[in-house]
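Here the complex is missing a single protein chain, while all its other protein chains stay put.
Coming up: subunit A.
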Amino acid sequence: MSSTPSGEGAAGPFAVELRGITKRFPGVVANHDIDITVAPGTVHAIVGENGAGKSTLMKTLYGMHRPDEGHIRIRGEEVRFHSPSDAIRHGIGMVHQHFMLADNLTVLENVVLGAERRHGIGRRARARIQELSAQYGLGVDPDRLMEELGVGDRQRVEILKVLYRGAETIILDEPTAVLVPQEVDELFDNLRELKREGLTVIFISHKLDEVLSVADEITVIRRGTTVATADPRTTTARELATLMVGGELPVPELRESTVTDHVILSLNGVTVLSSEGRPVVDDVTLDIRRGEIVGIAGVEGNGQSELIEAIMGMRRAASGSIALEGQDITDWPTLRIREAGVGYIPEDRHRHGMLLDSPLWENRILGHQTREPSVRGPWINRSGARADSERIVTEYDVRTPNIDVIADALSGGNQQKFIIGREMSAQPHFLVAAHPTRGVDVGAQSAIWEQLREARAAGLAVLLVSADLDELIGMSDTLHVILRGRLVTEADPNSVTPEQLGSAMTGAGLGGADAHTEGGSGAEGTNGNESEGGA
């Protein structure tokens, strides 16, 4: 269908037309000179790396903030959205990555909430929902309670909510991040159904295989701007990947192996239950040694966060044990675990890693509030904390005017470098690094990798969780794939390709590649006590 948009251009206006969109945030330009045209009745994919500016762009289109420059046209008519409700009025709907549904309400109640004026809250609303559900093949029962529904069903309810509000163009922000492969297929069937009924879908993703299978046209965003438009029938995943990263990215790689036999962290049958009692981390057994980086690959939401939180003592393991240097730390509080020599680079640094409203030097104390040089007994050691913050700023190349600025004023990459410097400052034995380069610019990314390499050479054991498969393959000595809370496969980072890893992450196995490490790397010692193929 990719040739049709230009053909239709003359006949009918574009469903959505973005021209020269520029959006600046303090200190950074999130989007500049974005040009996208979306033909009606198509699935238009927007791909780009994490942090390339996809979400910022979609928030602009959905009226969540206003562009500094540029024009938005909907069906040929120029619009200025002041709020999402303006966007909805013009037939633009958005399904967010994180669902916004009330568990204790029924599907009907969730759908009509906030849109009571359209068809009331009673019989007419129910009829309309059933009609929409049948028309688009969503198979949603208006009277089910939301908490009874699975993730795929919830997503369909979100789509129904948007349709109910009269949307003709639907934005889906990373819709597959939370889905398992079967659910992804179902979603794609739904999208094709929507398209057949004449609706337009804008599909945000960084997963190339999915994009190629469902989209009619693909726009690639890199570093905040549109770099290419591709036709999925004639483009390969490799070409798209090159367009996405631009060929100038630093390559994550480890030099010689530094893995030793000395086990630092040992997980034994760790199981973590969700609040509903479902296992989100299921019987994970894993050893991490001195000088070893163990990578965990997996589709987001497959238990990585819960596993980390269990190690950090923020979540209790239902069964199994965690040992640090032979000591059982399963029931220790977070503070004690940190004091025992565990560093933590959290996946969401704004929520878990920083006090955004506090000056940088106070952030030095965070997580180290019981240790030198930040404190002296019950007192805060201001000069100690300040001096050490200065050291971190210098050694880790944190770009900041000084250590008195609030953390929020720094760019993501510099915040992350400061966090890494802080976590390293206490000479940890073991480091949890969750998405250490997420949302970080290219320069900071290579600096962070270099710091991890140096720490590894100095004997640090690292658990690396990342969504960046190249990072995982390049930086790991040992690589595990997590699926629905279980470590299902071990891959050899020396030979595995991102494609193979990607298929293993969705449960299809490594697809011919040898799942076990072979000689030559220092990681072979880990094979003996792995629990594998659990799924």
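Assume contacts are C-beta pairs under 8 Å (C-beta built on N, C-alpha and C of every residue); 3 or more make two chains touch, one makes a residue touch a chain; residues count from 1.
Everything below uses one rule, namely that contacts and distances are computed from a predicted model.
*Asks:* Could you tell me which of "Simple sugar transport system permease protein", "NADH dehydrogenase subunit E", "Sarcosine oxidase delta subunit" or "Proteasome lid subunit RPN8/RPN11" is the UniProt name of the chain missing from the displayed complex?
*Replies:* "Simple sugar transport system permease protein"
*Asks:* Have a look at A:E17, A:E183 or A:E362 and name the one touching the chain we're not showing.
*Replies:* The single option touching the absent chain is A:E362.
*Asks:* Determine which one of A:A102, A:L335 or A:A458 touches the chain that has been left out.
*Replies:* Missing-chain contact among the listed residues: A:L335.
*Asks:* Can you say which of A:M354, A:I392, A:I448 or A:A504 touches the chain missing from this structure?
*Replies:* A:M354
*Asks:* With the full complex in mind, choose from A:I380, A:A458 or A:A508 the residue touching the hidden chain.
*Replies:* Within the whole complex, the residue contacting the unshown chain is A:I380.
*Asks:* In the full complex, which residues of subunit A touch the absent chain?
*Replies:* Contacting residues on subunit A, toward the hidden partner: 24-32, 51-53, 55-56, 222-224, 312-314, 333-339, 344, 346, 351-359, 362, 365-367, 369-370, 375, 378-380, 382, 399-406, 408-413, 439-442.
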